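A single protein chain has been omitted; all remaining protein chains appear in their positions.
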Amino acid sequence: MKNLVMKNPVMKNRALKNLVRTNEFTLAVIAIVGFGALAVATDLNLLTAGTMDAFLRFLAVPIVIGLAQMVVLVVGQMNLSVGVLTGFCAMASAWLLVEAGVPAPFAVLAALALGALVGLVNGLLVVFTRLNGFIVTLATMTILEGLRYGVNGTGTYQGYSPGLRALGGASVLGVPVVFLLAGTVAVATALFFRHSVPGRRLLASGGNPFAARLSGISNDRALVLAHTLSGLLAGVAAVIVVAAFGTVNASIGDDLLLSSFAAPIIGGVALAGGVVSVTGTVLAAFLVRLVDVTQAQFDINRRWVDLIIGAVVLGAVLLGRARDKLTGGAR
Amino acid sequence: MSIVLSAEKLVKTFPGVRALDQATLTLTAGSVHALLGENGAGKSTLIKLLTGVYRPDGGRVLLAGPDGPQEVHFGSPQDAQRAGVGVVHQERNLIPAFSVAENICLQHLPRRKGLVDRARVRSEARRCLELLDVDIDPDTPVSRLSVAQMQLVEIAKALSADSKVLLLDEPTASLTGDEADRLYAIVRRLRDQGHAVVLVSHKLEEIFAVADTVTVLRDGRSVAEAEPLARHSRDQIVDLMVGRAYQEVRLPQRTVDPSAEPALVLDGVSTSAGHHDVGLTVRPGEILGLYGLVGAGRSELAKALLGLEQITAGEVRVHGKTARIRDVGDALRRHRIGYVTENRKEEGLFLDQTIARNIAVTVWRRLSRLGLVRDRAERALVADYTERLGIRLASPDQLAGQLSGGNQQKVSLAKWLAADCDILIIDEPTVGIDVRTKAAFHELIAGLAEQGMAILLISSDLPEMITLADRIAVMRDFAVAGELVNDHEYDRMSQAVIRLIHGSQEAA
Partner (left out) sequence: MRTASPQPPTASAPSAAPPGARSRVLPFWANPRLGLVIVIAALVALFSSLSPAFLDPKLTLAPLQADVSVYVVVGLAQLAVLSLGHMNMAVGRMAALSTFAMGLAYDRLGVPLLVGLAIGLAVGAAIGALAGLVIAKTGVNSFVVTLALDFGLLGLVTILYTQATDGVAFAVKPAGLAELRFDTFADYCAGELCGPRVPLVVPFALVAALGVGLLFRFARLGREILMTGANPVAAELSGIPTHRRIVAAHATSGLLAALAGFMLAANNGAFSASIGESFLLPSFLAPVLGGTLLAGGAVSVLGTVLGATLTQVIYKGLNLLQFSLEELKLYIGLVLLAALSLDRLRAVLAERRAVSSS
C-alpha cells in the first residue's frame, strides 16, 4: 500500500483531479442530456408551464429526503426512520391544523420541531446504547409507523388551512414555491457543510474519527447533531407534503425510505462517512424524477423505473469503486 | 539552556503490564532530544501521557511558565495542545477531504459570525507552513498530497498552537532517504528557532545525525536521562536499549545439516510489491533471520510467498519442487507453509472468537466428516496445543481477546503448528511482549527448529535475531543487502549487521 501511494504523486494527482471533477460533472451532463432528450421526445410538451410545474413540484420532497439521509451518511450512520418520520410529522401538523385549529405557521414550526426532536432521540439512543444506528433507527422507525397511524387511523386530512395550501400550490415565475423551498434547503445544507464550524466538525468526524478526537471534536456530539439535522430535514419534507399535496394520510413516507438512500449514493456520498455532496444528491434526485416522468409520459410499466434506479445505484457505486482503484485508493 | 518540560517519575499501568515505571524525561529549549528504546519499552506510552491521550497513574509533568515550572495535568489532547505540546503520531491524523489549511487549523478553527473564517484559516496555515519553509498550497485537499507532504502538514498542524515542544513519533517510517533528509533539515530549523523537539526513531544513524541529547527507556524505566548524545557511541546506546539481560540467555546450540535438501528456496525472486532479485535458502531445522529496517520489504516478501503479492520473476522452490502459490490456503495445504503475522490483533487473531476456534481454524477441513467438524477431535487438538505451547487459559471457550499478549501470540502460532506446517514464517514474534515471556518464546522457536521445522524469522529486534538465527540475511530497499552466518557473539554480529544496513545507507 505504502508504495502505491508513494509512486509518482504528480501524475496521480492530475488523474485524481480530472476524475473528481467527473463525478458531479457526469451527473450534470446526464441530467441535461436526459432532460433535453425527453423534452424533444415529448415535442417540447415537457417545457409547457403545467408539465414543468408538476415536474419540479414533485421533485421537492425527494431532494429534501435525500439530504436528510445524506447528513447521517456523512458521519457513517444510516437513518431508516426518515420516510416514516416525514409521514408522522405531516400527520401531526395536519392534526394540529384540522383537529386543534392551530394557525398554519405554528403547525409548520411544530412539524419541524417534532422532526428535530425525533432525530435528537435517535442520536442520543445511538450514543448512549452504543448500538449500530441501523438497528436504533429500525426500532424508532417501527415505533413511528405506529404513531403515524395513531394520529388519525386510516383517515385522511384535507381541506385544512387554505393559506398554506395556496402557498404550496403557488409559483414564482413559473417555479413552484415548494421547489424553491427545497432548493433553499439544499443551498443551506451545502453552506452548512462548507462554511459552518459544526458542519466541518461533522465532516471531520466522519472522515477520520480518531484524528477528529485528537483535534478536540466530540464524535458523540457529531452523531447526535447529524441525527437531529436528519430529523429536522424530514420535518421540512413533511411541511412540503402538507402544503403541496393538500391531503395527508398515514401512508405518507412509505415509499421514501429506499429512494432516500438512492439519491445520496448515486450522488457519490460514501456509506463510510466523511464525504458530502449536496450537488450530487440533488442531481441524483433530479435524475430519478426524470426517469419517473419519462415513464408517465410514455406510459411505460411503472416498474421499469425501479429496475432502472437499481441499475443506476449499482452502476454509480461501481464507478466510484473503479475511480478509487485508479487513484490508488487514496482515502 | 532553559528547561521547557520535565516529566518526573511517570507511572502508567495497564491490566497486567506496567508500561511505564518511574520514567523521567527532561527537555530543553532549542535542542533535539532523542527518545530511544526497544519495542514495548514504553516510548509510545510516554508520548501519549505527555500529549493527554492517557493520564499518568503516578509522577508529574512540569511545564515552564512565566513564574517558573508549573505542574500540569492534561485531561485531553487539547489541554496538551493548548499548553504548547504538539505531537505527530505514527498514525495518520488528517482528514482526507479537507484542505491542507483546514487540517492545520482543525483544533481551533478561526471563526467569524459562527462561520469558518477561511481567510484566517489560510493565513494561519501559511504562517505555520512558513515556519517549516515548505512550499505546499494551503488550498490543496490532503488526499492529493504525497506521504512526505502529509507528514509535513502534520508537523505544521502540531505547531499551529505555538507549540514550544514538538514530539515526533517515527516521522520517517514511511519516507524515502531524500524525504527523510529534508524532514530533518526542518527539524534542525525548528531547533534553531528555539523549539524543543523530541524524536522517536528506530533508525540510529538518523538519531546520531540530528539529535543533541538522548533518553533511553528500557522496560518502562529511563536508563539514560537527557545525556548528551556526543558522549555515547552507537554500541553504548544499543547496549543501553537492550540491557545485559539478553546476552545471558544462551540457547543450546543446534546443528543444521548443510547437505539436507533446502525446504524453501527463493531464487532471484522479484514481486509486484517491488522486490528485486531476492535469493534466500532455508533448510529443515534451520532458522534464517531476515533483518532490516521498518519498510525494507520483509513482511511484503512473506506475503508474496503466500500469494498475496504477485511474483513477477524468479522462482520459489519448496522441498526442491517449483511452487506457484496462489493464496494462503494453497500455501498451507499444498506446501505446508505457515505465516505468523506481525499484526497479531488485526491479522492474526479473531479476538471475539473462542481460543479453540482460533487454533482449529486452519484444520477444520481435516477434522470434519461430511462437512461437519467433529467436536471431540477439535477439543483434543486444542488441548494438545495449548499444553504444548504452555498457553495459559481458563477454558478453550474463552475469547482470544481476553488473553495476554504473550498467550495471544502463542495462539496465533498454534494454528500453524496444528496445521502441520513444516515451513514457518514468523514475523516480529515478540513485539509488545514482556521480557520474560520473550525468553520463553525464543526457546519455543528454537525448539521448533530442533524438531526439524524450517523457519524464516523476520524481526527488527537485533538481540532476538542474534539469539535465535543460524544465518542472518539483511534486507534493504526490497532486496537482500547481504547474508551473515551467526556466531551468536553479540558485539561482533550486531556491528556486522549494522554495517550491512549502514553501508547500504551510505551507498544510497
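Letters are used for the chains, namely A and B, taken in the order the chains are written, and counting of residues starts over at 1 for each.
Note that a contact is a pair of C-beta atoms (placed from the backbone, for glycine too) under 8 Å apart; a residue touches a chain by one contact, two chains touch by 3 or more.
Computed from a predicted structure; not experimentally measured.
Undergrad: Return the single residue from A:102, A:188 or A:308 that touches the missing chain.
TA: Final answer for the missing-chain contact: A:308.
Undergrad: Please pick, from B:2, B:253 or B:395, the residue that touches the omitted chain in the full complex.
TA: Of these options, the touching residue for the absent chain is B:395.
Undergrad: Determine which one of B:347, B:420 or B:491 touches the chain that has been left out.
TA: B:347
Undergrad: Which one, B:171, B:406, B:429 or B:463, makes contact with the chain that was left out?
TA: Residue touching the absent chain, from the options given: B:406.
Undergrad: Provide the residue numbers of chain B that touch the chain removed from this figure.
TA: Contact residues on chain B toward the absent chain are 15-17, 306, 327-329, 331-333, 339, 341, 346-354, 357, 361-362, 364-365, 368, 371-373, 375, 392-395, 397-399, 402-407, 415, 419, 434, 437.
Undergrad: Since one chain isn't shown, list which residues of chain A touch it in the complete complex.
TA: 78, 125, 129-132, 134-136, 138-150, 153, 250, 258, 261-262, 265, 271-272, 301-311, 313-314, 317-318, 321
Keep this in mind: only the chains that are shown with their structure count from here on.
Undergrad: Would you kindly tell me how far, in whole Å, the mean C-alpha position of chain B lies from that of chain A?
TA: Chain centroid spacing, chain A to chain B, equals 44 Å.
Undergrad: Going by the contact rule at the top, pick out the chain A residues touching chain B in the complex.
TA: 2-3, 5-6, 9, 13, 16-17, 195-197, 200, 203-204, 207-208, 210-217, 274-275, 330-331
Undergrad: Quick check: in the complex, which residue numbers of chain B touch chain A?
TA: For chain B paired with chain A, touching residues are 53, 76-78, 81, 89, 91-98, 102, 106-109, 111, 114-116, 118, 143-147, 149, 174, 176, 273-274, 295.
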